[in-house]
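A single protein chain has been omitted; all remaining protein chains appear in their positions.
Naming follows writing order (A and B), and every chain is counted from residue 1.
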Amino acid sequence: MTMNLFRFSSPQTFYPLAGRLVPVFAVLAALSCIFGLYLGFFVAPSDAVQGEVYRIIFIHVPAAWMSMFIYVVMAFWSAIGLGLGTRLSFYMTRALAPTGALFCFIALWTGALWGRPTWGTYWVWDARLTSQLLLQFLYFGFIALTSAIEDPRRADKAGAIITLVGVINVPVIYFSVKWWNTLHQGASVSLTKAPSMATTMLLGMLVMAFATWFYSLAMSLYRVRGIILERERHTDWARQLISKGEPK
Amino acid sequence: MKLILGMLHRDLLIAWRSRGDLLVALCFFVVVASLFPFGIGADAARLHMIGAGVIWVAALLASLLALPRLFAQDFESGVLEQLLLSPEPPVLWVVAKILAHWLGTGLPVVVITPLLGLMYQLEPGAIGILTATLALGTPALSLLGAIGAALTLGLRGGGSLLALLVLPLCVPILIFGAGAVDAWASGLTVQGHLALLGGLSLGCLALAPLACVAALRLACE
Partner (left out) sequence: MPISYLRRTSANSTLTYKNDIKAGNPAAPTRRVVRSTGLQAPRPGAKPKHQLFGGLARDRRLWLNALMFEIDQLACLRGERLLFRKLGCTLAAGSLLRVAGANGTGKTSLLRLLAGLGEPAAGQIRWQGKPIQTQRETFNAALCYLGHAATLSDLLTPEENLHFACLSAGIAASPQECCQTLQEIGLAAQLDLPCKVLSQGQRRRVALARLTLAATRPLWILDEPFTALDQAAIEELAGRCSAHCAAGGIVIFTSHQDVSFTLPQQTLKVEDFAP
């Protein structure tokens, strides 16, 4: 069977490209992670109010940013996939989801660890934490739905639909939770309360944000290569790659 | 239009002939709502405080329990694919179907809420507001739930998956619904809450059927 039978040949051309990009992004991620953590843990000064505890934000904040950003990117690929019918977009959506869920979990976990010494409790029904938790549920829902559907193409599209429904809901959820939170909690401690952030702190956080970017790119491209091979295995080129043994 | 009315008539007829199922869902609502005092104690002040929230959560769970039935029978019998092959736009009958579902499952919950409010010793005014929020909010629950029901159609373990998909989406409705009663209790105006709830329901009415149709097409592929 030849590939020109199918409308979309992009996975074939994308596969080697992704293969070349993965190591680049992986190295960049490792380097910026080391540099960012060095800045965060050794160079940045202690916080006047929070002492050393605050340093967890170098992991927490970039992870939280990334978890939200990845969901938006998933929604973008979902819309492209449903609109144009490109298979690669669905593969990207599915490749991104575990990374997004991971960052979401890291953000929640580090948030709880930071909350214990700062607020005196692991969990506060703070607007950000609660929205983050709901975002985690959305990720879990996506992963559970796509893995529960056996027909991969139905799984792709069902995942895309639920992602789009979710992304419309996320702002509504955020604002409703925020509003609910102010009603119930009064003013809560917030990270942005720190009046001015030392330049090195900001720099460390930015470098760490780049680290999460590169990590997400490397991981999702690595994962999408696996998905492409699995899903395109009935095509000639994928079959050749697989039969060659170690897919490169 | 004819199709909308026909769909409504047919689904209500089926609901009426299987009214035992609807009664079970309603009983579930009442049982869940009346279990809370056993868990947290029957202290009047405490009951009074949590009443609205508990009744809202119970309504949410009851609506979730009834959701798998929304499309399942028609999916298995093949009626759904016939409907998708109708020359009429599918959004029409999907809306009619969800409306019929709400009339069968949401409306009874709204109607019985005042009784539960009495069990939680809410004031008449609070009961009125609670009932109004449920009347405005449960259509949104049905609409959002319909997306989940359509996406999980024919899947193994669809019920728990449905809960995972739908419940996070329902949080804003829960917040504004239960919040209205709290606001009323603390002497604030509740118009904003009711307007937001109505707005959410209308927003869901505008968007959810589209997602639903896409999901149903997918399920019937």
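Side notes on the structure shown:
Keep this in mind: a contact is a pair of C-beta atoms (placed from the backbone, for glycine too) under 8 Å apart; a residue touches a chain by one contact, two chains touch by 3 or more.
Because the structure is predicted, anything quoted here is derived from the model rather than measured.
Contact with the chain that does not appear here is found for just one residue of B:Q82, B:Q121, B:S160 or B:Q191, B:Q82. Across the interface with the omitted chain, chain A contributes residues 1, 5-7, 85, 150-153, 233-234.
Listed by residue number, the positions of chain B touching the unshown chain are 2-3, 6-7, 10, 13-14, 17-18, 73-74, 76-79, 81-89, 93, 220-221.
Just so we're on the same page, only the chains that are shown with their structure count from here on.
Chain A makes touch with chain B in their complex at residues 82, 134, 137-138, 140-141, 144-145, 148-149, 151, 153-154, 157-158, 161-162, 164-166, 168-169, 172-173, 176-177, 179-180, 183.
Within the complex formed with chain A, the chain B residues making contact are 147, 151-152, 155-158, 161, 164-165, 167-169, 171-172, 175-176, 179, 182-183, 200, 207-208, 211, 214-215, 218-219, 221.
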